[in-house]
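My structure is below; once you've seen it, I'll send some questions.
Excluded from the complex is one protein chain; the other protein chains are retained at their positions.
Let's turn to subunit A:
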């Protein structure tokens, strides 16, 4: 704290700390905390016991009223009057409880996740890991080529060719694949020329109904998020190191294993984290590829809990589960690659 005041003076430090507090507390921590809180309670409606008790109290009340009307004794009437008032109040309380259910804290929103939903959750994580691994295998040579194995105009053009689809809007990249796999899409259209399909007769191959369609579009949409982190780290590698390794007689696989990949580690880690996080949390790809019909991706379940079932508590629990999965993944990758958070965001 003193360092800050020394550097910027008290006035500016106050402004800076205020801005930082608004952002970190008000826009990051507090929203996450309220989401966690929302996931930890549910409204429990009145149980059958409550209904029975209300009925019984009503019976007691009518008996007391009957006694009151037929009693001549002033003292007894006074006692009954108090009893009637008490019962009336009790009924009001019970009915209020029945109407306005109790807020019950616990893990019920997590433990009540049905088998199907849990299965979809596991499947989403599994597919996201597959997308990540595939992207890593496909992109490493590309990043290597762009950063180290080309120069001059060729390198510039290759970089440009990678930046354009990377920067193009995500939805349009998905749409491009929708057009290819659609019922009247490119593949079905081409197959029609060979007489395999007949679009006018609605005889086509329903690629979109297969989960593979979501998977293919997802790989296409997020593959470049693996290229650029690796590219950025490889670009800082001194090419002389590769030359030296080669002169000393190292084979190509050995150069990659001992020189290039160790240097690219932070980039590979960031690429894996980004690709996994984007695929596991993607709402756009499954939603567009299945036209909102399929429920194969966990993000769609979350959306439905919030905006269709209107159950924000379960929705928050699902969203938090997804967040937890991503945090575990980040932690695992950082441990495996032996990097710290500081290395991630460079």
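In the analysis below, a contact is a pair of C-beta atoms (placed from the backbone, for glycine too) under 8 Å apart; a residue touches a chain by one contact, two chains touch by 3 or more; residues count from 1.
What we mean here is this: contacts and distances are computed from a predicted model.
**Student:** Determine which name in "Na+/H+ antiporter subunit E", "Polysulfide reductase", "Spermidine/putrescine ABC transporter permease" or "NADH-quinone oxidoreductase subunit N" the UniProt entry assigns to the undisplayed chain of the complex.
**Tutor:** Checked against "Na+/H+ antiporter subunit E", "Polysulfide reductase", "Spermidine/putrescine ABC transporter permease" or "NADH-quinone oxidoreductase subunit N": the hidden chain maps to "Spermidine/putrescine ABC transporter permease".
**Student:** One chain isn't shown here. Among A:40, A:259 or A:277, which residue touches it?
**Tutor:** A:277
**Student:** Give the residue, chosen from A:158, A:205, A:237 or A:339, that touches the chain omitted from the document.
**Tutor:** Hidden-chain contact among the options goes to A:158.
**Student:** Just one of A:84, A:129 or A:145 touches the chain that is missing; which is it?
**Tutor:** A:145
**Student:** What does the interface between subunit A and the hidden chain look like in terms of residue numbers?
**Tutor:** 3-4, 7-9, 11-12, 15-17, 19-20, 22-24, 27-32, 34-35, 38, 138, 141-142, 145, 149, 156, 158-165, 167-180, 182, 184-186, 188-190, 192-193, 199, 220, 224, 246, 251-252, 273, 277-278, 280-284, 287-288, 291-292, 299, 302-303, 306, 312, 315-316, 319, 322-323, 326, 330, 341-342, 344-346
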